[in-house]
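Note that one protein chain is taken out, while the other chains of the complex remain in position.
The block that comes next holds chain A.
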């Protein structure tokens, strides 16, 4: 089990401490998960609401925010503040859906814009409906007129993402309490032994006056060491410890938790996902569609880096790759064995699982790292605990109804066959 480091250091210290300090530490530890959980619930309660503006906001963040600001600040493309007053809505819709067509049609404003932004094409969004685009601009207008609340919301975000690591589990608490109890018992026994020994020392002066304290201590220690039962007990304990270490080691064969290899291009997720808040979907386009989330192809990088930071030596590597038509060979971080089938779309699109659940706080990673163990135990554990995302999904209606008639508990993945072999192995 994964024990966070700072808590371990508390363990080390309390052995030396008095009972009062032990009690204090215990109290702190018992309360931490409660605090952490409280934080979780506040973070989860944040996104809610409806209407055009809210829809526009999510659409904007997923599709537009990489290149456009809601203010008049120029990012990759122009700031969108006042865009609705610069052009009418039908033009904007046409532009968003297929900007190339508008430029090709010879629209003077479009051509001017195109030339102004050094002929960088805007990605076309043929999938966005008219309503979607209207919502986006509704959000842009609202955000541009009232920038204060957005800033506040943005400020709040890092605090929420900080709580990604879930609180200590129940099992952990039980172990801690048990350890404390054992420690207290050991402490008691030690005190008894010390008092007995000091009594023996005191009493011994009368019975055997000739031997001094050190001689007597060494004889009794010698006797102690010669005692066969104690010796065999020690050997047993040692052997068992070695065995446990071996088994633990064997279980960790192939587990690459914490694996963070050097990549051919020092791409920073911290910068892209953290600071610029580019949605994971923007580059990992497969995540809602299929099995693989997709490592982005070089042409996706070029959407932005066709304009931004072209001179950086790292980005030059992408240019070289495109010129030579040689794909970039990234080092694969998350290696699931071939015998296990995992599908991103099932988890992200259908299950509504956040990327961070498995990949950790990518927004804080300079170099991408494997945060979860990716063992079968880890999968199963989550399938046991996770509720099925049945909301607005007709596929589950019958199952929810049946489950509701049989049980009061929430419908977990395990309840609908999430632990069966052929769900992942075939």
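The working rule: contacts are C-beta pairs under 8 Å (C-beta built on N, C-alpha and C of every residue); 3 or more make two chains touch, one makes a residue touch a chain; residues count from 1.
Note that in this section contacts and distances are computed from a predicted model.
The listed choices are "Spermidine/putrescine-binding periplasmic protein", "Acyl-CoA dehydrogenase", "Molybdopterin oxidoreductase" or "PQQ-dependent catabolism-associated beta-propeller protein"; the UniProt protein name belonging to the chain that is not shown reads "Molybdopterin oxidoreductase". When the full complex is taken into account, the listed residue touching the unshown chain is A:256, out of A:58, A:98, A:256 or A:364. From the options A:94, A:270, A:289 or A:412, the residue with contact to the chain not on display is A:289. Contact with the undisplayed chain is limited, among A:350, A:367 or A:382, to A:350. In the full complex, chain A touches the hidden chain at residues 249-250, 252-254, 256, 259, 261, 285-286, 288-292, 294-300, 321-322, 325-332, 335, 338-339, 341, 343, 345-346, 349-350, 392-395, 397-399, 402-403, 416-417, 420-423, 425-426.
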